[in-house]
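Everything below concerns the one structure shown next.
Left out: one protein chain. Kept in place: all the others.
We call the chains A, B and C, going by the order they appear; numbering starts again at 1 in every chain.
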Amino acid sequence: MKYTDHGVENLKIAYIGGGSRGWAWKLMSDLAVAEDISGQVDLYDIDYEASLHNEIIGNKFNSAKGAKSTWTYNARRTIDEALCGADFVVISILPGTFDEMESDVHTPEKYGIFQPVGDTTGPGGIIRALRTVPMMEVIAEAIKEHCPKAWVINYTNPMALCVKALYDTFPEIKAFGCCHEVFGAQKVIAKAIREATGEEVADHRAIKTNVVGVNHFTWITDASYHDYDVNKIYADFVERHYKDGLPKENPASTFECAHKVKFDLYRRYGVIAAAGDRHLAEFCEGSWYLKDDEQIHDWGFARTPVSYRKGDLCERRARSERLRTGAEEVKIENTGEDGVRQIRALLGLEDFITNVNLPNRGQIPNLPLGLIVETNATFRDDAVDPVFAGEVPEGVWQLVSRSADSQLIMARAARERDLDLAFKAFVNDPLVGLDIPTARALFDEMVENTKKYLLEYIR
Amino acid sequence: MKYTDHGVENLKIAYIGGGSRGWAWKLMSDLAVAEDISGQVDLYDIDYEASLHNEIIGNKFNSAKGAKSTWTYNARRTIDEALCGADFVVISILPGTFDEMESDVHTPEKYGIFQPVGDTTGPGGIIRALRTVPMMEVIAEAIKEHCPKAWVINYTNPMALCVKALYDTFPEIKAFGCCHEVFGAQKVIAKAIREATGEEVADHRAIKTNVVGVNHFTWITDASYHDYDVNKIYADFVERHYKDGLPKENPASTFECAHKVKFDLYRRYGVIAAAGDRHLAEFCEGSWYLKDDEQIHDWGFARTPVSYRKGDLCERRARSERLRTGAEEVKIENTGEDGVRQIRALLGLEDFITNVNLPNRGQIPNLPLGLIVETNATFRDDAVDPVFAGEVPEGVWQLVSRSADSQLIMARAARERDLDLAFKAFVNDPLVGLDIPTARALFDEMVENTKKYLLEYIR
Amino acid sequence: MKYTDHGVENLKIAYIGGGSRGWAWKLMSDLAVAEDISGQVDLYDIDYEASLHNEIIGNKFNSAKGAKSTWTYNARRTIDEALCGADFVVISILPGTFDEMESDVHTPEKYGIFQPVGDTTGPGGIIRALRTVPMMEVIAEAIKEHCPKAWVINYTNPMALCVKALYDTFPEIKAFGCCHEVFGAQKVIAKAIREATGEEVADHRAIKTNVVGVNHFTWITDASYHDYDVNKIYADFVERHYKDGLPKENPASTFECAHKVKFDLYRRYGVIAAAGDRHLAEFCEGSWYLKDDEQIHDWGFARTPVSYRKGDLCERRARSERLRTGAEEVKIENTGEDGVRQIRALLGLEDFITNVNLPNRGQIPNLPLGLIVETNATFRDDAVDPVFAGEVPEGVWQLVSRSADSQLIMARAARERDLDLAFKAFVNDPLVGLDIPTARALFDEMVENTKKYLLEYIR
Partner (left out) sequence: MKYTDHGVENLKIAYIGGGSRGWAWKLMSDLAVAEDISGQVDLYDIDYEASLHNEIIGNKFNSAKGAKSTWTYNARRTIDEALCGADFVVISILPGTFDEMESDVHTPEKYGIFQPVGDTTGPGGIIRALRTVPMMEVIAEAIKEHCPKAWVINYTNPMALCVKALYDTFPEIKAFGCCHEVFGAQKVIAKAIREATGEEVADHRAIKTNVVGVNHFTWITDASYHDYDVNKIYADFVERHYKDGLPKENPASTFECAHKVKFDLYRRYGVIAAAGDRHLAEFCEGSWYLKDDEQIHDWGFARTPVSYRKGDLCERRARSERLRTGAEEVKIENTGEDGVRQIRALLGLEDFITNVNLPNRGQIPNLPLGLIVETNATFRDDAVDPVFAGEVPEGVWQLVSRSADSQLIMARAARERDLDLAFKAFVNDPLVGLDIPTARALFDEMVENTKKYLLEYIR
């Protein structure tokens, strides 16, 4: 890269999973409007053709309406080529296919275990971690070899275990994990403020929050906005909406929620949970929110079936085709994502504060050191530093520590390719609640279903 | 007290709950055979007559066969008289009556919650704590006034919250909580050694253990005996007996257990649980071991109904009458309790190491400071110091931290006489697993049943 | 205050020490150019006339060239009036007069102890703390009563003990201590970069640093600027300039330094010290840099005699008179201070990251909790959060821990008005190095000299 009077030129960004038909396009859009940076984006994907398509699509963004900078997109046949000399690395992969995810999410149903997402924790998250961690190890090794000083942004789930694998493999890596889940809670707080005061909050980022926890199970211990008493406003809001929840924008969506779980947790603990209800529910005991579809429905959310994801993929494939051929024009949109802002901050073009996933060095004193935690961090010229976030509050601590403990066990189990150890986390998971033999049967079945990706574990 | 060439004379021990028809007699027996100490024991009980009976029984021990020292027992009408000038204070009270305990243990059954003991954790433990903590505060205030330098031994349950209340009320108090529950686990280990090697272990104390956890939910992270590999021996023992458990001495007893829960926990976590199964089960999710009586039976233990305790009390009353009138002779027995040994050590007559309950100053680094934890401690001349016990191990940590978090909430709830805060611990308890309104209904019913002892909470 | 579309109106700032003839004028200048905030500044000073003069001077800034906002300045006769309803409080007082400071700085010379500044640590800093802490307690009590939710910015030295007194008196206070000392080190780094690369760094703030330590004894554990290897550049710079130091802008100034102490400390510890050499030297053993004036001169700095400060005060008084009467026009200048930027950030008008003094909640894990430490912090809407700064590095840790320990002793000594305890810190100070009786003689003499302000200590 090269610093000029107007910013930075000749940046090289490597995109692992660069055949993505979603995230990748958002990044393209955000890069196109970043006027003080320019350079190249190297796309690597195990589906080389997909990255070739994105090369074409990406390059179209340079002439999209509103584009302010120029980026050259290249599909690369090897990860080494993509990483070589990179200043930034974006990791956004799908570990396995939706067939594996189908097993992750739906096999446990036979045992009465229902997962709305199934990619972070619970039986699904655990099995997904088993196949993802080895991939992350490969990526970390390649980064160590080809671009050890690059900043690495991970979007892949299970977020915490992915970031942990990067650090465990290459401790000097400059990596963090990026997730927009907290924004949703900030938007709920903004709604509460509007309802209480009539004041419209321009941007969810104007709600300043202190975040503690682990990815998809984060908690806001302090929220402030101007001279309002935000905690009081939120407490009143919960009382008003606890029973019916908030209306969804799209009632049919299986991604949205009525925030009733969030409100229930607030009544239990007096702390604002900062993720979507579908994620939050997966970290609690199964009997609380996930006993069956009826209970799930009563709590105002739904499970996302993998069949939906498969259908959606078809649509995205079709759209990719349209974008590639020009049947649909690429369009710059306001994505609301942090990624490019983080990149600019790391180049010294602005200071930026947002929540990310990093190893716990003490920013959350009552969670284990080395655990991947989510807190605010400062992004400055070539530096990411966690903000001291304080303790996970009383009450909530026991829920978060359960997940923390499991994360550490799973990290070791995956690193050591040890299915028996992984089973210890599995049988202990709040969603599982089965006796040892039954839990083992489920575990073995899920391993069997996805064994194509677990060969290193089976000796 | 007065040091002589042969030990210590003129000791004064205050016994709060001195009308006890069980523990008190064991203490009398142990004191009678302690040849290098003598003095007086002042008995205080809200049932003055019971303490008067124990005055008579206690004094009979001086002429029992095998008695080696002389102690004068006095029933006292006020706690102040009993404590005035005491060198040691023993606290062993029943908070409320068995009627209250009946509500603690059996009311939750209507909601599908089954408690084998119900005096430590779970709904029963929580309500019991509400009525016990204020009593402990009164006792601590009286100790502060009348004998601030006395050593205070608590036997009352819920142990952790009782000891916490003592320290919260009078931070300079020299108190610890004493419980023999770990001995049972040491005996199981001794059995495992005998089975594996043929060697008879003379005394459970010969099994050296490192203990971490909270009372009734303690874990042995290290066990040693001579040059054996105790952990290996125990692991093999679990494999052999996991399915059928160990035979009980008295199959009809509701206090004994087959240790199947202990073995199941070992298979889950690889750590030796160090309490009776009835206690251990109460700290786990209800669905694991306590779903219903059939499941409980399958796991090889039973619930102790309060009706049994009421019947037993009648028998103990009758025995008290026999002892008092001489119809039965007092008899010195080997109680296996630590109390008198601890007293001798605190007088400088020997050094002694055993497990007790103390505020966490860092002896368990991954539990909160100030929590009452159970670890080994050294007992020396006027000094009790916790042994550094190390971290609660991976896996188990999440179970213990759940209880730890609850302890801290409950300590504050009781101190501040705040039922709403207590309900936060209640609804969060692993045995409860109810939604908020249902849990509140149960909570309110249990409070109502025992409100005679909870007037300070109801404003 | 009142939020509008353009920012915040009707702000109320209370300025304690508002008769200041230096800092106050900088604040006036910075407020005048802050276009999105306006309101009133209430000035309180024990020298009421001085605050009256500043009322007049302050109001002139509204019509100064370049002024973009309007502020009403009012001199207030009582601290209560000044604080009542304040949104922000600025504390910048001189504890005692320069006569007391003369004793602080120069009395120790008779014992061979030479202090370049004498207001932070060493004998001078310790005696100054004794008279300052009670003043801070009074201010904190008044804030608690009149504006408990105000943000409080302290500039008074000894910084750490002043901020600690604020928190010890009113634990919920929203206070931080602000000092520009680190900027000097950033400027030295900027010089090193220019020398190595020819590149001019626009602003010292462009050098991103991670700061750990205590005020005036801070250390930069990480510095970054674009893609340069700043640590390497600095190490080379030290090697080149170690012997001769850097030229001063004004060779006669007793405030500037040649940075030779800073370079010597870098060679000793491999860490960049981040304060002026006059301050740094006072935290090291006296024999290192402060044996006598010759050694001080060889190290490229000088002591600031209090006579200089007295002369300077005369000049500032004269200038105040000129500004008040209009003989000199008030002029808006670029002060480089953080204060107004912090205020804007706390109002939610921008996010801001800078170094400040706050209680250690764990942001520096190897210093005691509760110690006032200096690290970066994020300033956002109604929130200041320390950045997790990490450990004080090996080697340096022992120097900083010495100061930390002393801070805690002195805080307690001042709070409890205990001269004997203060003497424990005094005799232990690295600059003192005297035996107990000699140190006590010096201590007593310094107390006697300033006893007008220490009456509460002398019982």
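By our rule, contacts are C-beta pairs under 8 Å (C-beta built on N, C-alpha and C of every residue); 3 or more make two chains touch, one makes a residue touch a chain.
Keep in mind that this is a model prediction, so the values were computed, not measured.
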{"item": "Interface partners of the hidden chain - shown chains only, full complex considered", "value": "B, C"}
{"item": "Among C:Glu109, C:Glu145 or C:Glu394, the residue in touch with the chain that has been omitted", "value": "C:Glu394"}
{"item": "Residue in contact with the excluded chain [from C:Glu285, C:Asp312 or C:Glu445]", "value": "C:Glu285"}
{"item": "Chain not shown, touching residues in chain C", "value": "264, 267-270, 285, 287-288, 366, 368, 394-395, 397-398, 401-402, 404-406, 408-409, 424-425, 427-428, 433, 435-436"}
{"item": "Residues of chain B in contact with the chain not shown", "value": "1, 3, 206, 208, 210, 222, 224-227, 347-348, 351-353, 361-363, 365, 376, 378, 380-383, 385-390"}
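Basically, only the chains that are shown with their structure count from here on.
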{"item": "Chain pair whose interface holds the most contacting C-beta pairs", "value": "A-C"}
{"item": "Maximum centroid distance from chain C, chain identifier (CA atoms)", "value": "B"}
{"item": "Distance from the mean Cα position of chain B to that of chain A, given in whole angstrom", "value": "46"}
{"item": "Rounded Å distance, chain A centre to chain C centre (Cα mean)", "value": "42"}
{"item": "Sequence positions of chain A contacting 2 or more other chains", "value": "none"}
